[in-house]
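A single protein chain has been removed from this complex, and every other one stays in its place.
Order as written gives the chain letters A, B and C; numbering starts at 1 within each chain.
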Amino acid sequence: MIFYSALNEILENVKETNNKVDEKTLSQLTTMIREVDHVFVMGMGRSGLVAKAFAMRLMHLGLGVYVVGETITPAITDKDCLIAISGSGETSYIISTTETAKERGAKIVAITSYTDSPLAKKSDLVVQLKGRTKKESENNFIGRQMSGEHTTFSPLGTLFEITALIFLDSTIAQLMSDLEVTEDVLRDNHTVLE
Amino acid sequence: MIFYSALNEILENVKETNNKVDEKTLSQLTTMIREVDHVFVMGMGRSGLVAKAFAMRLMHLGLGVYVVGETITPAITDKDCLIAISGSGETSYIISTTETAKERGAKIVAITSYTDSPLAKKSDLVVQLKGRTKKESENNFIGRQMSGEHTTFSPLGTLFEITALIFLDSTIAQLMSDLEVTEDVLRDNHTVLE
Amino acid sequence: MIFYSALNEILENVKETNNKVDEKTLSQLTTMIREVDHVFVMGMGRSGLVAKAFAMRLMHLGLGVYVVGETITPAITDKDCLIAISGSGETSYIISTTETAKERGAKIVAITSYTDSPLAKKSDLVVQLKGRTKKESENNFIGRQMSGEHTTFSPLGTLFEITALIFLDSTIAQLMSDLEVTEDVLRDNHTVLE
Partner (left out) sequence: MIFYSALNEILENVKETNNKVDEKTLSQLTTMIREVDHVFVMGMGRSGLVAKAFAMRLMHLGLGVYVVGETITPAITDKDCLIAISGSGETSYIISTTETAKERGAKIVAITSYTDSPLAKKSDLVVQLKGRTKKESENNFIGRQMSGEHTTFSPLGTLFEITALIFLDSTIAQLMSDLEVTEDVLRDNHTVLE
């Protein structure tokens, strides 16, 4: 069944990509997250859901965090950072929001597949997570599959989004260790009102 | 046109209901909001949107506030209060959330049409805002209209929801005055990332 | 108490503004809503909450509706319309979204205070709802109040947002009448899963 092929493709990409992230980048990221007053996260579509999943864990860790677009998100300041998640690094709303945050003195982190994208170029720190090459994504999914070519079983940004989620959850584990936060603390901070 | 009749009906209800709220209740509400660490707000459906509109202004005032169900909402504590907005005061999810908040020592405020509802009975402070009587809402909208009976032009919880929004925005004006917060402060806290 | 002054100011604005909306505009709006395949609604901040409150009632009426930014919102087509709610008519994200929708052939409706705003200029139909004049909003709220000048008790976009909500709920009453939809139908469509 296609199910298992898709599963393997996803796992291969996540493994290969995340193992390529170097310790220096990781260390810069966790240091920035610990030093700022508040981490602001943002993403559009499914990347936005990944951003929220990360924000929830940062809150569980007891860190100050806001999601761009949610009700109580205040103005960003020069003591904050913005983590923007965008596979292409080209989403216009992400770019304009990043510019606003930068003008106000906030640090910018890009989580993206492209180090030469507009988003990456405006960022203080870039975490490159490979998704699919543009070429691949322009081809026809089933067409190639039927003709026996190598193809992808992960439409649109699927590979990037899952890779980003697992990258960020592994970063949470690193932060728990660095901050010596136990799981009990996370449980205590976990919302009880739902 | 029905449009203008509906408009008048809405305005009449808002005016009559909000002018009935006594100064003591208002004063207890604004005092509680100022004294707690964080205000948690909640509501389902359109009442939930009213809750969010209020939360946004509390944030603009510089007060600590969370919306139940949003990404970064932490566990509630005995230094917080929960403001629950429910016309009927009977929504089961609201009731169970209120119980959890109460068990954890949080103060409860009900914004509701019914002082004898399950929600009101569990609350430390009740703000009664009349919407429609149950009897009215059980009748057929257009049926009564066509038969010439007095009827409502505001289906379901419309009257309660609008009345609650205007009640809460008037409370914001009161808080601005009490806290001596200028509009400039609100503008500074207003999110810039959207 | 400031509470009652704020209440009166809000009610005066809603009444005056909504009574100025002419029948022709209303008729064009309700006709467009009835003729399109899907109504897309959007707004930022509290205007976005107003957009959602309207969308919920359109769904209750049995009409096809989507909220820009929610999970299941598909691509807009030339058989749809976009209703954009923005007091200033200048929000950049609203403008760029409107342009995209227009390029795809969708009809645009602006709900705004300014008929000469970028949003209004790109729209097929403009509903003008007065909020505050720019001049007023540039002044200091408490400062003027203390100095005895006439002032506003409704910070930022409050007057516009409430006026827009009541305009749209009155439009719902008009649609119920035009479509001969009874309140029972709304109740049947009302979500039961919350």
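The criterion applied here is as follows: a residue touches a chain if its C-beta (ideal position, glycine included) is under 8 Å from a C-beta of that chain, and two chains touch if they have at least 3 such contacts.
Small disclaimer: the values here were computed from a predicted structure and weren't measured.
Only one of the listed residues, C:Y66, C:Y114 or C:F160, touches the absent chain: C:Y66.
Considering C:M42, C:I95, C:L119 or C:L175, the position touching the chain not shown turns out to be C:M42 (whole complex).
What chain C contributes to its contact with the hidden chain is residues 40, 42, 52, 55-56, 58-59, 65-76, 82, 97, 100-101, 104, 188-194. Taking the complete complex into account, residues 69, 92-93, 96 of chain B touch the chain not shown.
Listed by residue number, the positions of chain A touching the unshown chain are 1-7, 10-11, 14-15, 18-19, 21, 23, 26, 44-46, 49-50, 52-53, 56-57, 60, 93, 137, 139-143, 145, 153-156, 158, 161-162, 165-166, 169-174, 176-177, 180-184, 186-187, 190-191, 194.
FYI, only the chains that are shown with their structure count from here on.
Per-chain Cα centroids separate chain A from chain C by 34 Å. With touch defined as above, residues shared between interfaces to two or more other chains in chain C number as follows: 93.
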